[in-house]
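Missing here is one protein chain; the remaining ones are kept as they sit in the complex.
Chains here go by letter, A and B, matching the order in which they are written, and residues are numbered from 1 within each.
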Amino acid sequence: MEPIYQYAWLIPVLPLAGAMLVGLGLISFNKDVNRLRKVNSILIVSLIGAAMTLSFGLLWSQIQGHAPYNQSFEWASAGDFHLSMGYVIDPLSSLMLVIVTTVAFLVMVYTDGYMAHDSGYVRFYAYLSLFSSSMLGLVISPNLVQVYIFWELVGMCSYLLIGFWFYRKAAADACQKAFVTNRVGDFGLLLGILGLYWSTRSFEFDVIGDRLQDLVATGSMSGFVAGLFAILVFLGPVAKSAQFPLHVWLPDAMEGPTPISALIHAATMVAAGVFLIARMFPMFEGVPASMDVIAWTGAFTAFLGASIAITQNDIKKGLAYSTMSQLGYMVMAMGVGAYSAGLFHLMTHAYFKAMLFLGSGSVIHGMEEVVGHDPVYAQDMRMMGGLRKYMPMTAITFLIGTLAISGIPPFAGFWSKDEILGASFAANPVLWAIGYLTAGATAFYMFRMYFSTFEGQFRGTNATVKQTLKNEQLQKMGLAFGPGAMNPKELTMDTAIGEAVDPGHDDHGHHAEKPHESPWTMTLPLLILAVPSTLVGLVGTPFGNYFEAFIHAPGEAVHLAAEAEGLSEFYVMAGSSVGISLIGITLASLMYLRGKIDPSAIAAKIPFLYNLSLNKWYFDEIYDELFVRGSRRLARQVLEVDSKVVDGVVNLAGLATLLSGEGLKYFENGRAQFYALIIFVAVLGLVIFSGAT
Amino acid sequence: MDFATLAAQLNAGTIVPEGIVIVTILLVIVGDLIVGRSVSARWTPYLAIGGLLLAVLALYQRWDSTSPISFFGEFNADNLSVVFRGIIALSAAGTILMSIRYVEQSGTSLAEFLTILLTAVLGGMFLAGSDELVSVYVSLETLSISSYLLTGYTKRDPRSNEAALKYLLIGASSSAIFLYGASLLYGLSGGETRLSAISAGIATAGLDQSIGLVIALVFAIAGIAFKIAAVPFHQWTPDVYEGSPTPVVAFLSVGSKAAGFALAIRLLVTAFPLVTEQWQFVMTALAILSMVLGNVVALAQTSMKRLLAYSSIGQAGFIMIGLVIGTDAGYASMVFYLMIYLFMNLGAFTCIILFTLRTGTDQISEYSGLYQKDPLLTLALSICLLSLGGIPPLAGFFGKLYLFWAGWQAGAYPLVLLGLVTSVISIYYYIRVVKMMVVKEPQEMSDSVKNYPAIRWDLQGMRPLQVGLVMTLVATTIAGILSNPLFTLANNSVTQTPMLQAAQKPAVQVSKDETVRLPIAL
Partner (left out) sequence: MQLQYFLLIAAALFCIGIYGLITSRNAVRVLMSIELMLNAVNLNLMAFSNYLDADEIKGQVFTIFVITIAAAEAAVGLAIVLAIYRNRDTVDMEQFNLLKW
């Protein structure tokens, strides 16, 4: 099986080659390449398909028990500083390879249908391929430096993809926000990497872990410093995996096209944070304080995400907050030491969340036929309803996904979430309680989404709803009538509110009365993804945890068979979590399916909480005031210092020199005897001085 | 005894280059006498240049000679002296190229000018190889007196007269001081006049720590510092440079200065090794003062020649860094810089002469807008000035780089830092001229440039001027990039000169830190 390992480097390189080829083509022969749409997409899809096949091969080999394979070469060295680049194929990386390539493959197929009428079709494929390559490179990185390189690369690809429709102000703002927020996290990560290198002299994951523990044990480094480094490294995943407090970019990232919301912001890139925590697990384990921070951050994020999702009206935003919440679960799992549980949930979540997002994309695609290409209308769940009649395949796959995320057995989400809840109960009951309540909320808001979208009456042609939405949007615009706001003249009723018309998008001209099912290129991936969403959970059941046997924290011994006492605990746990999920589902059906309980009445009773949730806990406003305006103020002050003090000193030096020149020149008064006098005095002076010393 | 054995005993082969110069002088004088002034003006300059180039060729043959000492120890034709003699001869050749038209236009006799110039060259060349007090003094005076005459050559111009008088008075007083110091050396060493024997004599007399030696040292330095125009012995330089005919200034600034540095190295290293710390200290002080005063006062100048005078004071300060540190690299960098300085300065002066010939003025402000009317002159002057300022990739940058690097290596950090700072200051006044020529709008042209005559190269003497201009321009541009030959030359001249090597080795062995510590006591 060696050849497959030797060619493992092809996995990230093939999509990269595709991206470069298409990219160069776009730069040089823009019009021609843009015309050859299908050629480009088939090329890119085939390349990722090849990568996917290779990944499957590697995973199979690893499952068979092949030893981890490491290949690296020295990239730079100066003295005793050595930097090596390469790749490592071990159980974790092979699993990640499969996840990323499969989801990427399906998303690329889906894109053909979704972006069929978009002018940036080819550019999108190039970016998708570039992203896939970066993500694949990230998961096979053998050391921190290479991880950091690919970390930044995926961040950049995310920026490009979120801002894909860059002529829309909202999208441009969103991609900038994503990039800057991620930058904060990346900065922390970089500082952490440097700090760890400074103390442990290594970039390798396991070496760092061992040496750091030794350093703290021998007392040559205070626990505080070790904890500081660990927290700094954790900042990277906090940003990348949208944990509190760097979570603000993820909902805004929904401005990007839905395929990338599925690929990047559900399945893969946001999982990179969890992946890094897994890789650095030996180090984190050695610093218990950092594990606590991780666990509580994850728990809080899970709760935060769920609490905001319950009031969201935009289908994609709702899914975004749900992603945030699930990521919180994964991070919490890592924090309590449940390594395999966290990664298991990563895997299951990747599949069902990708399916949910692709499903929402299909819904939006259908809605756009009816209400036009304005995301204010096409993505708002208040305009949807009863879509099951028109889009049956989308509906059934969405239902499967919803069941999975709500933790209903035997769907995938149940097994993974339950394992996390079990582990957190063992660590700290409060953490378990937060996770437990969040699980209930998850079920509630997910089914709220399902019922609002697919059940009931179709409200897409309802003029009153449309008016409500329009009023809301105008109000939001009104808030923006300050300096830097849009020109009110642009705000006409004909063009889409808050959006410039996509120059290349061909308008259908007419609006349909009813939505219809999406083309097979979109529904096929949905159907394919339904399979792992249902079944993949079965590899990690407590009855035979093959997953844990395959992927476990380094240095842990695992047994395959279940223990008897463990099983009874499992039943109690499972029962209670299924119970609260069912409660949530019932509540949602009562409010949104049957209409027995009125949501707005409840909202009116607790306006503070409702507004808090609707406005995302006001984080965006707080950050804007504190950081954005704060740093602007600081920059202005620094400018003052620079122009007055620094420039002043420089100018003063120049002026002083010129003035001294003007002054000294009068020593040459033109009288020869004066010169002679100076000479004799100088000689005398030198004699005295030299004689004295 | 017959002539041949006498010549062999004296090892007279070493002064064949000087002999060629003497023959040239004789030919010029006699030829001028015979043919008359107007006719001789046509061929005497080329004869003189030919003679000088022949002398350089003879020098080239004397490279790496096995028996450099001649005339019973009075003359030392080692590699160092060969290089310096070459620099002096080439500077005179360049000066002649630019002086033909100038002297013609001033209405004076060209042949006499050439005679005096060649005599000065002769004095300088002998000075570079003199190894004994008498020959040092005689060559020094030959050079100086010829320079006084050259300075006052344009008798009708009162400024030239005044410059000559000042030069004479100051020069005479410094050479008197120098002579006094030489007499003290003679006495202290118990009657030795050969430089190499003096220090031995002083040591045996047990007078190596006496005040007399210090006085002799200071007096000798006064004489040397006058020649190289170091502060505070520099007062004559601006006035003399401003008043003299410009070709003379060119020669003074390069040839005379090179001869002064040659004397400095030889005298200080050979005759004063017992007081090395003292002379290095004094020279450091002089270097600092020169760098600072030369560059700072240059900022306030309005006359081009005066500006270049102060700039040459500053440049002397830089070169003294190489002298002070006392390492192989230091001396080699000095030689290298002087070679490059030759081209830069001669180029700058050629341009100034050209401008003066065409417009009759020397003021910097009159240069504005020159780019519109005379691009070649603008280009040449800009390149030479930028090279003087030390802008890469011109030659001056590499010269300064080598000097500062040698200084840094030897541990003379304050000196190098000061050198860098004053270099920056110097760039200001060089670029100010360039800016004036290049950047000004057509409406801001000075009157002289507005009335700029048509450029004609066919007047008598203009062709040599053009040739000189182009050659120095090319040399300045590429001598930096293709500096390796010059570099090796400078290095070999130092490493293969026994005097310098002998001076260094004991210093290294005795106390390595001393050589490294150096004037950091400041």
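Everything that follows uses one rule, which is that contacts are C-beta pairs under 8 Å (C-beta built on N, C-alpha and C of every residue); 3 or more make two chains touch, one makes a residue touch a chain.
Nothing here was measured: the structure is a model prediction, and the numbers come from that model.
Asks: Could you tell which one of B:L80, B:L149, B:I321 or B:A348 touches the chain left off the display?
Replies: B:L149
Asks: Taking the entire complex into account, which one of B:V16, B:V35 or B:L169 touches the absent chain?
Replies: The one listed residue touching the chain not shown is B:L169.
Asks: Go through chain B and note every residue touching the omitted chain.
Replies: Output for chain B: 133-134, 137-138, 141, 145, 148-149, 152, 155-156, 158-159, 161-166, 168-169, 172-173, 176, 179-180, 183-184, 186-187, 190-193, 238-239, 242-243.
Asks: Spell out the interface residues on chain A facing the chain that's missing from view.
Replies: 665-666, 668-673, 676-677, 680
Throughout what follows, only the chains that are shown with their structure count from here on.
Asks: Contact residues on chain B for chain A in the complex?
Replies: Residues 165-166, 169-170, 173-174, 177, 211, 214-215, 217-219, 221-222, 226, 232-233, 235-236, 238-239, 278, 281-282, 293, 296-301, 425, 428.
Asks: In the complex, go through chain A and note every residue touching chain B.
Replies: Residues 654, 657-658, 660-662, 664-665, 667-668, 670, 672-676, 678-680, 682-683, 686-687, 690-691, 693 of chain A touch chain B in their complex.
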